[in-house]
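Only one protein chain is missing; all other protein chains are in place.
Order as written gives the chain letters A, B and C; numbering starts at 1 within each chain.
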Amino acid sequence: MIWCSAFWPTRYSTSSWRIDLESTLFGRGLKPLAVATTVLLATTLALVFFYAPNDADQGFIQKIFYIHVPLAIVALFGFVAAGVMGAMHLRTRDDSWDARSYVAIHMGVIFGVAVLATGAIWAKGSWGKWWVWDEPTLVSFLIVFLLYVTYYPLRYSIEDPQRRARYASVFAITAGAFVPINFIAVRLAENLVHPRVLNQTAGDMPGEMRLTFLVALAGIALLYVTLMKLELTSKNARRQLRRLRMLLEDERTGGAAPPPVATVPAKPV
Amino acid sequence: MRAIAAIARKDLLVELRTKESVPAMALFAVTTFVIFHFGLDRDRLEGELAAGVLWVTLLFAAILGINRLFVAEREQGGFDGILMAPIERTSLLIAKAGALIVYLVALELIALPVFALFFIDQGFWDAVPRLAAVILLADLGLAVVGAMLASIAVHTRARDLLLPILLLPLTVPVVIAAAAATKPLLSVPLETSGVAKWVAVLALYDLVFGLLAYAVFDFLMED
Amino acid sequence: MPALPLDEAGKYVAGAYGVFVTLLLVYVSIMGMKLQRIEREIQELIELAQRRLKEHG
Partner (left out) sequence: MAVEPTVTASAGPEHAAAPSVDAIALDRLVRNYGERAALRQVSFRVTRGTTLAVFGPNGAGKTTLLRMLATLLVPHQGELSVFGHPLPREAYLVRPLVGLLAHEPLLYHDLSARENLDFYARLYGVEAAHARIAYLLEVTGMTARADEPVRNLSRGMAQRIAICRAVLHAPDLLLLDEPRAHLDPEAAAMAEPLIGAHTGITRVLVTHEIEHGLAEADQVLGLRDGTVLIDSPAGQIDARQVRALYGARS
């Protein structure tokens, strides 16, 4: 999972999230990542519209494939990765893992919106209606999306921050395990053979198409990682500000450093 | 084991005394069948339509029972009493899932005959043995995921709203598999093709989420 | 369903990529607003710090 290491904050300390004002910076590797993403996405667009041949039977409409499928794959891997981060949070009690799990799901849901939108447009273009039930991957993606959307009401309906982080992690793990099972069940239920175009990802695509697809996939994956790093940086900045405000407003300490607030990672079990 | 028996026994005793969950679930199911009759405007159902009506009704009736599962613990201090006791905390999950299976079976003992009476002409009773296996496996899946989600939802503010929206997507595979397995059993003439495949999917679901719920439950109870 | 003529298909493809870009822009603008909120909050904290310095200074 290449992106897991990419967004690991460069100066990772086990107490990275413990707020004693010198905590970890998430934004360190952001600039190179952003540059790489823009370059890759630009090449993707160029390849899609000037290099990849038109699909034999779907024609020009098939070009949506290069955006729709990578978004779906990256979103799903993001969800499963969020489950791993949730497990890491439960094991190490380090709140930064909970933040990563939250942001990973948040990004997955945003990418999910794009997947469903582009999927609907593609369905309208090639099959004449905005939604098709006999398209198993689209249907199972919708179910996964409906599940992950409930992450927000779950998170905001728990007051105690420690418990909220724990329950969010349990959700991330459960939903992460759900993704493959859901695909199996829906795939078995749809007796209709998968339309030719989408199962081309199995590699029997002509060379140019596969190259374009792989570049697109890399571009979208990097986009996911960059946006996630951006979100983590902004969340961390806002959290630091809240700490700073508490520190300044608390007239009892009047600026003296109060005890660190975040939880101590218990000895890993 | 002692703790599981103690908690399950307590739950069933409270249910027998208050008759809070099962009657409500049964009434809900029968009324839903009537609504389906008018909604679909059908006097007789078979095959996938029958399977669909049956499983959608059972799923939503189950939600009523799951919503009530941990309310007594939350409102009457049962959580503190149990979490302070020298027991494996996962016994609470197993006991609650077990109690939920008992409620579901009680619901099905009432709802299925009514369903057959309303919609099935004949041949229902020779489908029952296989149907019972499918139903039990589905109940196990609902019970495990339901008990885990109920223990999460009960600690939140909007628990009656949160539980259904969390549970429904998660139990889609159960409904798909159960309905697909029930379809041949309720078709006229009775078939049995494909039932095994879907029973396998149900078993896989129960196994994965059973292990997962067991593994994470301690974290849900910790404070 | 026969392949659409180029101009009509083009509409859909443009629509799909358009949706992707707009979502991206919406996200960037939200991040922009968050950045503004952070700046304003830093402003407030600086004033608070100066006041705190005067009191304890």
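The rule we apply is simple: contacts are C-beta pairs under 8 Å (C-beta built on N, C-alpha and C of every residue); 3 or more make two chains touch, one makes a residue touch a chain.
From a predicted model like this one, the values you see are computed outputs, not experimental measurements.
S.K.: Out of all the chains shown, which come into contact with the hidden one?
M.R.: By the stated touch criterion, the chain not on view contacts A, B.
S.K.: Given the contact definition stated above, which residue among A:Asp57, A:Asp134 or A:Asp160 touches the chain not shown here?
M.R.: Going through A:Asp57, A:Asp134 or A:Asp160 one by one, A:Asp160 is the residue touching the chain not shown.
S.K.: In the full complex, which residues of subunit B touch the absent chain?
M.R.: The missing chain touches subunit B at positions 2-3, 5-7, 9-10, 13-14, 17-18, 72, 76-78, 80-87, 222-223.
S.K.: Could you pull out which residues of subunit A are in touch with the chain that's been left out?
M.R.: 160-162, 242-243, 246, 258-259, 261, 263-264, 266-267
Just so we're on the same page, only the chains that are shown with their structure count from here on.
S.K.: In whole angstrom, how far does the Cα centroid of subunit A sit from the Cα centroid of subunit B?
M.R.: Taking the average C-alpha coordinate of subunit A and of subunit B, the gap between them is 32 Å.
S.K.: Please report how many Å separate the Cα centroid of subunit A from that of subunit C, as a whole number.
M.R.: 17
S.K.: Could you list, by residue number, the parts of subunit A that touch subunit C in their complex?
M.R.: 45, 57-61, 63-64, 67-68, 71, 110, 113-114, 117-118, 121-122, 124-128, 227, 230-231, 234, 237-238, 241, 244-245, 248-249, 254-255
S.K.: Would you mind writing out the residues of subunit A in touch with subunit B in their complex?
M.R.: 90, 143-144, 146-147, 150, 153-154, 157-159, 163, 166-167, 169-171, 173-175, 177-178, 181-182, 184-186, 188-189
S.K.: Under the definition above, what is the set of subunit B residues touching subunit A in their complex?
M.R.: Residues of subunit B touching subunit A: 148, 152, 155-159, 161-162, 165-166, 168-170, 172-173, 176-177, 180, 197-198, 201, 204-205, 208-209, 212, 216, 219-220, 222-223.
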